[in-house]
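What follows is an incomplete set of chains from the complex, kept in their original frame.
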Amino acid sequence: MIDIQNQKDTREIPLEKAGVRGLAYPVTVLDKRNKVQHTTAVADLFVSLPHNFKGTHMSRFIEIFHKYRSDLSLRKFLGMLSEIREKLDAERAFGTLTFPFFIEKEAPVSGQRGMMSYECTYEGEVRRGIPDESGFFVSVTVPVTTLCPCSRAISDRGAHNQRGRVKARLKYTSFFWIEDIIALVEDCASSGVYSVLKREDEKFVTERAYDRPVFVEDLVREVYLALAGRGFSRFSVEAENFESIHNHNAYAYAEYVAPEEG
Amino acid sequence: MIDIQNQKDTREIPLEKAGVRGLAYPVTVLDKRNKVQHTTAVADLFVSLPHNFKGTHMSRFIEIFHKYRSDLSLRKFLGMLSEIREKLDAERAFGTLTFPFFIEKEAPVSGQRGMMSYECTYEGEVRRGIPDESGFFVSVTVPVTTLCPCSRAISDRGAHNQRGRVKARLKYTSFFWIEDIIALVEDCASSGVYSVLKREDEKFVTERAYDRPVFVEDLVREVYLALAGRGFSRFSVEAENFESIHNHNAYAYAEYVAPEEG
């Protein structure tokens, strides 16, 4: 049967990316308390395509991904990308895996338990001939409460507050738990958010948020300081507030690169 | 050229709906201050299909809609549906038109102006032989601030609040302005939301919200009372709070049918 994708291409245009998007799969990831966690993911997988190839063989991405689905720890994810790169004879292979990560979280006073969901993304890249240069980033998005310092300072009573979300994207150089990054981010906000709050908990988080006002800019800077203090060599932090007094959002973003990485 | 859609169907299954979804168009609607307003809409248009027709001619929906796009007031919208019903020889034709409706709104103290956007939907239906039975509903979704009565009552300082949205769906029996429904809903919330707020405005809305706490259930009931007081014979109200202390939402819903409509 003719192999059209394999034909020579003469247009002399290399492609940065060719591959598949939106592949939905059940996956298993590491969990600090329970060792493994079952969740569901959407994967995007690409290779670079040299100018002289007409197309890539997209079915091979899925064949290879399918083999690895039951264990997508960091090392296995990069191994999966390496196998894709080799089978498709590409310079580079890269991909992302986005999934909800669940933690059973206790309410701060009553101790009532409920599940919280945090969106996470793995991003990996492998290159031909430079195994040590492979890159791996983990992103974690954490919903939080933010209370406005300006509103509190100028108002005789109350202060506007809202749900916000913080996204931290971290270069992976040594092992860390997603759970620890989530706790670090929640500590920088006016308050973390919870699935179950009894009245005594609601009083606690209301007062805590009132006592710890942060602008979206403050929140980015506090998370930045905490991550830099944990030794990450390259990361970015963004925060977005779903303002309770507006129908648009407030946003801030910062990046860090350690001197030796720059 | 053969007309497959027009062939007889022998499966004896009438279809409630056959038509098109997701038709994006620029449209013009009525505006209380400026007479007309230019906006953009997404239309879904359907007819009922008798059991003996294999298919409907979907291009005709767009041909007819295209003629009416420059004036989609209520009367014209129903006229458009009547023409679709006749051309496609159907018992019923119905459709929806969803669009952002814009109002230039003043901040409560400084008077600073900014545009607010409110999602609106028209829903119309016409039936063969019963012109007076045509139905028309208008839905308006209004973003608001809600401040939690429980949090305020039990906390020594502050109270959690958040952006919420209220959707009112109203049977159209006599003329009303969308602008008036929006103002009515905002009056029932802890506060309306704004595009531009200077510091004196932020103080005002923070304190107003603190002084007017509402549960999502209260908000639905207040809007219900206000709409019933305005003479609407059939409507529903829903409210959803994007809780600042949770990652899920609080929700309430009620319906009203006047005795003479039931």
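Going in written order, the chains are labelled A and B, and every chain counts its residues from 1.
As a working rule, contacts are C-beta pairs under 8 Å (C-beta built on N, C-alpha and C of every residue); 3 or more make two chains touch, one makes a residue touch a chain.
Bear in mind that the values here come from a model prediction, so they are computed numbers and not experimental data.
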item	value
Homomeric complex, total chain copies (2 given)	4
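Going forward, only the chains that are shown with their structure count from here on.
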item	value
Inter-centroid spacing, chain B versus chain A (mean Cα positions, whole Å)	35
List of chain B residues in touch with chain A within their complex	116-117, 143, 145, 147-148, 150-152, 154-163, 191, 193-195, 197, 199, 202-203, 205-207, 209-211, 242-248
